[in-house]
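With one protein chain held back, the other chains of the complex are shown just where they sit.
Let's look at subunit A:
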Amino acid sequence: MIKVEDLRKTYRAGLVEVPALRGVSFEVERGEYVAIVGPSGSGKSTLMHLLGCLDVPSGGRYMLDGVEVSTLGEDELARVRNRKIGFVFQGFHLLPRLTALENVELPLVYRGVDANTRREKAVRALEMVGLGARVQHYPNELSGGEQQRVAIARAMVGEPILLLADEPTGNLDSRTGAEVLDLFQRINDAGCTVVMVTHDMTAASRAKRLLKIRDGVLEGDERV
């Protein structure tokens, strides 16, 4: 489902070119649970952004669900992000002025789904993450673990084929972190491909495959 060939990304810092990814190739099948690990500065976040279509590669090819993504325009990338990918970030990134429900509805708003269907789906997604009783709460009324679960509901509400998580447990204590990882497990069991970037080995150990990155190249590919 994901096919990456010689993927490269170079950032410019003034006149100096900084290579973040120096030719990475791998494939991920539908339904896999992959953790991308590596020390900070290894390029794993860059890889994550490329996989999430948040950034475009400087070279190489990236096929997502049979579509060559690296050649798509800005609006088409937005469409891919909206329909095929769900994001979970370290910092939750919930909009503070919106309720949990409205936050979860957001991807469907940009998809053009009508209000009733939106609401129905969002409530269901929140129930799935165990927050059915918190739909009208604002993010600042929720604990960190709850906020991250709202974020997961938001990621899953559009039924994406790929869940991308960037250090999802980074801002959580170990107990709530474990709850989040349990959720990922359930999502993966339901057939959704999960790709997680982390340097937390407890989190990484929950995945079924480890991609190790160092200095912008793939250093190891282990299946557990």
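Note that in this section contacts are C-beta pairs under 8 Å (C-beta built on N, C-alpha and C of every residue); 3 or more make two chains touch, one makes a residue touch a chain; residues count from 1.
Assume contacts and distances are computed from a predicted model.
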| item | value |
| --- | --- |
| Protein name, per the UniProt record, of whichever chain is missing from view ("4Fe-4S dicluster domain-containing protein", "ABC transporter permease", "cytochrome-c oxidase" or "Biotin-dependent carboxyltransferase family protein") | "ABC transporter permease" |
| Option touching the unshown chain, where A:Leu98, A:Ala178 or A:Val217 are the choices | A:Leu98 |
| Missing-chain contacts mapped onto subunit A | 49, 52, 54-55, 74-75, 78-79, 81-83, 87, 89, 91, 93, 95, 97-98, 106-107, 109-112, 114-115, 154, 158 |
